[in-house]
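Single-structure report; data block below.
What follows is an incomplete set of chains from the complex, kept in their original frame.
By written order: A and B. Residues from 1 in each chain.
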Amino acid sequence: MKIKCGIIGATGYGGIELVRLLLGHPNAELTALSSVSFEGKAISEVYPNLFQICDAALVSADEVVENCDVVFASLPHGLSQPLAAQCAKKGALFIDLGADFRLESAEEYAKWYKAEYMHPELHDEAVYGLCEMNFDLIKTSKIIGNPGCYPTSVALGLYPALSNNLISTESIIVNAASGVTGAGRSLTQGNHYPELNEAYHAYNAGIHRHTPEIEQTLSQIAGEPIKITFVPHLLPVNRGILSTIYAKRGTKSLAEIHELYADFYADTTFVRVLPLGSYADLKMVKYSNFCDISLHEDVHTGMLIVCSVIDNMVKGAAGQAIQNMNIACGLKETAGLLATPPAF
Amino acid sequence: MKIKCGIIGATGYGGIELVRLLLGHPNAELTALSSVSFEGKAISEVYPNLFQICDAALVSADEVVENCDVVFASLPHGLSQPLAAQCAKKGALFIDLGADFRLESAEEYAKWYKAEYMHPELHDEAVYGLCEMNFDLIKTSKIIGNPGCYPTSVALGLYPALSNNLISTESIIVNAASGVTGAGRSLTQGNHYPELNEAYHAYNAGIHRHTPEIEQTLSQIAGEPIKITFVPHLLPVNRGILSTIYAKRGTKSLAEIHELYADFYADTTFVRVLPLGSYADLKMVKYSNFCDISLHEDVHTGMLIVCSVIDNMVKGAAGQAIQNMNIACGLKETAGLLATPPAF
């Protein structure tokens, strides 16, 4: 019997990517989809790629909660908490693609998101759904905060290094670049085609909301507080994130570091440590749940350079959310997520 | 038990798309892949998107023929015929993504391709693999000429109109535009990124080799010789073909024509006749085996305008080839081909 899945906010970019992936999931049934803006319409009217594939009518969020065993929410921050409470009451698994259940500290949440934790007990219960790190916690969880896209790429990129004390925890710099879907479906002048095409720039330098989330994870891994300098950029492509990470390397050689990385991720399916000499390219993981990592060094300055790429909409959002569902529901971790990334 | 599939010319764009799709096919096993240029290398060295997914070593064409029950060839014209002969001898199904088995007339082939049919008997046996038209023939065929990308979009776009005498067979004009993968993996100055990016132009106006193939199919449908004016263009996108087709409409109204089209394709999975008022967009079929058709009219000139889009690498190449295999092998026609096209 298939799991009854529902999506709240199904017409946003995260939501519609969930639709795409769940339609191909062998153990999931798309039971209900909600949208505030398009309630009553067929989802294929909003996204014609779904015509004759999924013509379900969009319903209310309440109907999703009522009828589903797993509820995915892909909403602006602040809106997920009451829904998580509803799901908790009825015993449904709640997976939040937004920011409401990522930060452990209510103070940090208040500082970065200007809002409060409405149900502190839910936050105690919630698990941060970085699958390769928190697998065991996720297995028994009912509320999962799905990681942000940048944080996923950075945490996976540094996890082996910080676990094995391969780098200094001081002065880590993360230069990241994201495709435009990361900014969502809402119209802005900056994402109007003629203004973004053939453009490239940084934004939110040193003040992006993913900073505390990244630092929280890195600090947990390292067992000590870590601060990073994080500067995201906007790429004129649809999908993908490349985080180029700079850290002072310790005494291990690059070859040793590479071996440790490869061993560290040997049992995972979705993290691929590329051969030395290769460069992680966001093109190679598009439409897939893979995270590719390549390792480099600057011999004359002693810096380790880690390139970590994901598809921001898959491993950075909908794909990892499904991976979380798989783990929490006792399915095969990779179910529905093994489509080969296309070459072009 | 899975079908042993092999690909000759696996590192070309058609070949690598076959690899991607066959890796996700429930009844197929990728048994052997050949490449003249990269024999001996792992295919994932050439296409790093396959790293840890398919690291098979590339072999010779002979090894593919020897070890497989279904052989796909994705080669320049002229090279498939000896392979088809080898397959015929051992009883393997041969599906040719190139041009060698598309034209019924050896004279036309000689005229357009400057080459001869080496084994005329094979050509008598071969079937033109336009699945929605030749389903029954394909079922019992051992040599299939997989249709060209432009011909697929045009034939599906006009099939109901010509079957139902909805248009004049005179003065049909096909204005088509293709993404760059249609030109293949070989390097050319015109497809060097800075020269194609932000560019757009026609090419081979009135002299493209797909012209006789299109005319052959349309003439068969109409039961009378049809000549078309065909002008392809090169689009600065990776994938997709839009054929905008102009034909003098008969007495039926647009609404009637639309209904006839919808009925005509009601039992197919992969051809979607869009609601009146929608425009077929190549974005909506990317990475999928769908062909979307939209219908329009110019009231003041009496022209019917048909927009027909496919992904040139899927329904226009590798996807339709697999659809042919499914039919010829008695599998579900849609096996391995139902991935939802992504919204972006």
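Just so we're on the same page, a contact is a pair of C-beta atoms (placed from the backbone, for glycine too) under 8 Å apart; a residue touches a chain by one contact, two chains touch by 3 or more.
Predicted model, so just to flag it, every value in this text is computed and none were measured.
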{"item": "Full count of same-sequence chains in the assembly - 2 placed in this view", "value": "4"}
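Keep this in mind: only the chains that are shown with their structure count from here on.
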{"item": "Equivalent-chain rotation between subunit B and subunit A, CA atoms, steps of 5 degrees", "value": "180"}
{"item": "Interfacial residue positions of subunit A with respect to subunit B in the complex", "value": "13, 16-17, 19-20, 23-24, 47-54, 181, 198, 238-239, 272, 274, 278, 281, 283-285, 287, 292, 338-344"}
